Structure formats: C-alpha cells, structure tokens
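Missing here: one protein chain of the complex. Every other protein chain is in place.
Up next, subunit A:
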Amino acid sequence: MTGGAHEPLALYVHWPFCVSKCPYCDFNSHVRTKVPEDAWLSALLSELESEAALTPGRPLGSIFFGGGTPSLMQPQSVEAIIGRALHLWPAAADIEITLEANPNSVEAARFEGFAKAGVNRVSLGLQALNDADLKALGRQHSAAEGLAALDIAQAHFERVSFDLIYTRERQTEAMWRTELTRALAFGTEHLSLYQLTVEPGTHFAARHARGDLILPDEDPAADMFLMTQEMTAAAGLPAYETSNHARPGAESRHNLTYWRYGDYVGVGPGAHGRRDGVATVRERLPERWLRSMTDKGDALTETRALPRPERAEEAMMMGLRLAEGISSEDFARRTGQPLFDTICEAAAHRLGDAGLIEMSAEHFRLTPRGRPLLDAVLRELMIQRA
C-alpha cells in the first residue's frame, strides 16, 4: 500500500534517437536518419492519456525529456507534449520541465524554441572540455561548440546543468582538477559529474575486454571522486547525490523523485514507470513501440505490482545515493515496509562501526566515507534478503 497518492508525480518522456551512438552509452538510444515525428508525437500523446487515466488528479511536479537526444525534437513537438501533460494533470506551482540537449550549434539554435515551449531547465551533455577527450568519447561537438551552446542555454533558461564524464582513459587527478576548476567557473547551478563506467554491450566494453581501453584503477578513481566532492562543495555546489552536485535548492526535482522513490510515469520506448507500487515497462525498440502504439494503442510490455520487499530494495538502492539519505518515515510509507525490516541488522551495525553509515530512528544515510562504497554497502546490507 503506497501512501503517495497526493505526492507530486514526475513525468519522463523518452526520445530514443541520436545522431550517433556514443561508445560508452548503454541507454536505449538509436541512430535513425529519418523519424516520422508526427506519428511519434501522436503516439506519445496517446500514452500520456492512458497514464493520466490511471493517475487522476495527481499533481505533476516535473517533466523530463530524456533520451536519446530529445533536443533533436522539433520545439513544437515538445510544446505539444508539455501542453497535453499540463492539461491532463494539475501542475504543481513550481513545475520543473527539463530537456536534455546536445551542446552543438544545430541543437542550440532550437533552445529559444524549447524555452518558449515551456522548458525551464536544460541539461547539456558537455562531457569534456577538450577536443581530444570529446573525440575519444565519440562526441560530435568540439569544446568550443560546447561552450558556445552553454552560453546560449544560460541566456535562454533560468536553470542550466551540464554533464561531465571523468576518470577517462589516461586522465590524471591533476588534469581533472584543472578541468573541474574551469567547469565550476561557468556559474551553472547544477553539475552532473559521472565517473566513466564500462557498460556491457557498448563499444567501450569490447575495447576494454580486448585490453584496448585502460581506465584509472580503483585508487586513483577514488582519489578523483574525493577531490570532486571537495571542489564542488567549496564552490557551493555540494554533492546531493552520488554524481550530482547543486547549489542548495537547485537540485533536479525530477531526479530527486527517483531517488526518493516517489512515483513517476514513463512514456516512450523502453521507458520505465513506478506508480502506486506498480512497475511499468514499454517496448524498447523504437519501431516496435511505434507499431504497438499505432496498432493497439498500447506499448506496455510489463505491468507488475511489486512485492513490498522488492519495493524496499529499490528504495534502498535509490535513497542511499542521496546525501540526505533515507527518511524512515517516507520509506515505510512508500514501500509499505519498515526500513529496519529491509536490512541486515548485524551488517548495519558493522558498517556503522566502520564509519560508513549513519542511522537513527528517523534517518539512514551513508557517511561521506561510505558514499563512494555504496554498491559494496548495499551488498552487505541486503545480503540476507536474497
């Protein structure tokens, strides 16, 4: 039984198309030269209708256009989706509407249109600030182009965030320090700083398996992570999540919904949703998703009520990513299961003694020392729940 019926809902819209596939990316993204955008738009709108029928009256706290590359969409399409969403759900007063964008000149030219369409926050995939690394990451933009796009974004949007990937091949701590110093000087309110991860099924995974891609070892990676925490905190953008940093108050409200295990609706190919304890998944392949939508008006491949322990596990995985940790009251309300029934008590005490977690009756969180060790901590905490 979830008690989230009056909590704001987050809406995720997936646009799966990219101009090219980045070698590190394992997201549901596909390179297509021509996209029948009208058909896509009506299918997305139709999904919105079905989802709204299942979540009537829930206030909408945020919309997030992710991908893929949603900045490849026509601003009119974005506008239509936003318009329909605001029509279907009552919007929260301060609704956050984010769009992910590639920082190249073509897409930057559309920023004004997106802003007019109602987008009030943009997240730019800058990824690196030098051309060699951008090339190595398979990005299509140059460093100069990226910075120009950032300027345009800052001119049009009240809230701007950008992504950087670090612990790249041959990147040293000193190199990262220089780059991050520059990045912090751009004055955005939010930064996503990801350590490069070799995901299965990517080009990088193949190269890594061949021994062709050598990334910094655990120790330098840990050092760079720590340095990142210190530098962002000193710049007034402390980490509020494993890889996300913001001026207090400027956190991504949409993403906070995931991490706080609030409800979210996901539309578009492969989009996941969680509403009232029910997990939804949609057709992953763009063409199949579209065909299902046009043929049957429905592309759901899974609608499954999650058992409480599973919800609890998900809430742990997500909530411990946050600096604020987990509120035991929210946890129990959202998962239907008390926090302390979810974890192995002996492990929790051991981890507490080791200074990796902090817990009280109200709160459960990782300490700054524990945060880079989240996955290992989870294995310990959840071991008896296998």
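Basically, a residue touches a chain if its C-beta (ideal position, glycine included) is under 8 Å from a C-beta of that chain, and two chains touch if they have at least 3 such contacts; residues count from 1.
By our rule, contacts and distances are computed from a predicted model.
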{"item": "Among \"Elongation factor 4\", \"ABC transporter ATP-binding protein\", \"Alpha-ketoacid dehydrogenase subunit beta\" or \"Cytochrome b\", UniProt-listed name of the chain not shown", "value": "\"Elongation factor 4\""}
{"item": "Hidden partner chain, touching residue among A:Ser77, A:Gln171, A:Thr242 or A:Thr342", "value": "A:Thr242"}
{"item": "Among A:Pro8, A:Pro70, A:Gly325 or A:Pro372, residue touching the chain not depicted", "value": "A:Pro372"}
{"item": "Contacting the left-out chain in the complete assembly, out of A:Val281, A:Leu300 or A:Ala323", "value": "A:Val281"}
{"item": "Absent-chain contact - pick from A:Phe114, A:Trp176 or A:Tyr258", "value": "A:Tyr258"}
{"item": "Where the unshown chain meets subunit A, residue by residue", "value": "10, 12, 14, 27-28, 66, 194-197, 218-219, 221-222, 225, 242-243, 255, 257-258, 264, 266, 270-274, 279, 281, 310, 313-314, 317-318, 321, 350-351, 354, 356, 371-380, 382-383, 385-386"}
